[in-house]
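Of the protein chains in this complex, one is absent; all others appear in place.
Residue numbering begins at 1 within each chain, and the chains themselves are lettered A and B in the order written.
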Amino acid sequence: MPAAEPVFLFGGIIMGKEELQKAVREAVQRVREKNPMAPSITNTVTINLVANAQLAVGGSAAMVYMPDEGEAMAQLGGAMYINMGTQMPIYAETLIRTARALREEGKTWVVDPVGIGVGGLRMSVLKSFKEFKPGVVRGNASEIIALANLWGLESGVKNDGVRGVDATDSVDEAGAAAVSVARFTGGAVAVSGVRDLVTDGKVVVRCDGGSKFLPMITGAGCSLGGVVAVYACCASPFIAALTGTLVYNLAGERAEKKSEGPGSFQVHFLDELYKASAEEISVQSFSIEEE
Amino acid sequence: MPAAEPVFLFGGIIMGKEELQKAVREAVQRVREKNPMAPSITNTVTINLVANAQLAVGGSAAMVYMPDEGEAMAQLGGAMYINMGTQMPIYAETLIRTARALREEGKTWVVDPVGIGVGGLRMSVLKSFKEFKPGVVRGNASEIIALANLWGLESGVKNDGVRGVDATDSVDEAGAAAVSVARFTGGAVAVSGVRDLVTDGKVVVRCDGGSKFLPMITGAGCSLGGVVAVYACCASPFIAALTGTLVYNLAGERAEKKSEGPGSFQVHFLDELYKASAEEISVQSFSIEEE
Partner (left out) sequence: MPAAEPVFLFGGIIMGKEELQKAVREAVQRVREKNPMAPSITNTVTINLVANAQLAVGGSAAMVYMPDEGEAMAQLGGAMYINMGTQMPIYAETLIRTARALREEGKTWVVDPVGIGVGGLRMSVLKSFKEFKPGVVRGNASEIIALANLWGLESGVKNDGVRGVDATDSVDEAGAAAVSVARFTGGAVAVSGVRDLVTDGKVVVRCDGGSKFLPMITGAGCSLGGVVAVYACCASPFIAALTGTLVYNLAGERAEKKSEGPGSFQVHFLDELYKASAEEISVQSFSIEEE
């Protein structure tokens, strides 16, 4: 490892960029070999794209709503994805019981706190999730800030700029909140934006790429959460969050070149998720920032 | 304005075709500048297409099911879309509370009475909506006739021809019902068909274009409702309904030329919604009929 390259402690092992790239390659390859099932409880708007993205990268998908089915999936799946998008009355029971089961099983789970700030049920569930420590939190900048604030963690930003499902804060502004959340959970946080941020609370990685069309299709973020859950079946939360972010940036770049608008972009994007090789994903642009 | 061109009173101002075209251009431009959020409570069949169509024309989408979230969206959004497609038990509370909040906020809302005639909950909710006066009603011919009849308004047709989600009445047959509903609400009505009809209860505009493939993809009508809500964030109900109808006819024509079937049509359709310029939309074929 050249001296110029930042080094850091990851899971007790000193890792540099090359080691991270190797871990990314392994995550991609293991998923394609093992076809792991990453079940979801996710919103009805983008549920189809979540499943198709999970399949495109080599995973298997299964979506449920009922409380006992959430618990069953917590046992059967490798890692699980909970997206807060469209709350339904039964979620008061389903989401809590599922998160508890995941915690008891010691399974990694990924949460997307989409819509944070809207509605009593959503807020009370998100508050409860603090206890069950999701392995990965994925969101836009405003959502990560809002979650850190909801959980009483250091965010450095008093009032988040959540607007419906959109962010008005920048990824840079969410850096402190992301690190706080990752330190608290012991897992990882992925903040999506123009330059994405992925952190395990110790180091911060910034990722480039993607496409102007990604925010113009519904579910780009939601489906990334589902894909991170697939990788989390075969890798640590941090490597899973990084791998998902890299493959999205790569596929986004490639799909944009072939697309005339958001309709064709979504089609090409799924194709590119499928076609991206482990090697190509691992060399997608990212840089390690010292914390 | 040439004497040969029909003139009419709109919002107290005499408007001819050129003035309407100017208003359409402004609606398109304002939406692309402001990226307004038009939240929805909509069916699970076509919810993804609704969101993607709203994004393609430059809006932002957010879908909810819970009563307090519907109320929150009525406050946060610019205009709101309620589609009656797939009723769920919680809707008994959500839809009424949301419509009341919209009325109290003075917000424009768009309703699509899809499935009218089927089910006790749907019928009782649709009946209640009379009180809360939706700014735009969008539907096929049979649905508009059925809604006028349900609300006790003049429709000129005793028995509507609703069949599931399809119409068996012609747009011409729904003209009287559309005018009655628009006069009652003080807003606009858009009737989709081979030649679409848009009215504010005073004048009737007929619009040409579209595609044979539009009825062959699920959600063409539903997503038009969502797009009309986006335009209603930045324009009057009548201009919003007209603008949405025009962009759908334009994008439908263009997409059909590039498509081999309904699968590729949907992809190209979203691209063309995205690509259509304000100028192009405003000159899409329509004619003013004197009432």
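Some notes on this structure:
By definition in this document, a contact is a pair of C-beta atoms (placed from the backbone, for glycine too) under 8 Å apart; a residue touches a chain by one contact, two chains touch by 3 or more.
Since we're looking at a predicted model, the values are computed, not measured.
Only one of B:V31, B:L49, B:M80 or B:I116 touches the chain withheld from this view, namely B:L49.
Across B:Q54, B:Q87 or B:T245, the single residue that touches the chain missing here is B:Q87. Among A:N48, A:S128 or A:S170, only A:N48 touches the chain that is left out of the view. Residues 37, 39, 44, 47-48, 51-52, 55-56, 60-66, 68-69, 72-73, 76-77, 88-90, 266-275 are the ones on chain A that touch the missing chain. Listed here are the chain B residues that touch the chain not shown: 43-46, 48-49, 85-89, 115, 118-122, 163-166, 216-219, 259-264, 266-267.
Definition applied: only the chains that are shown with their structure count from here on.
A straight line joining the Cα centres of chain A and chain B is 35 Å long.
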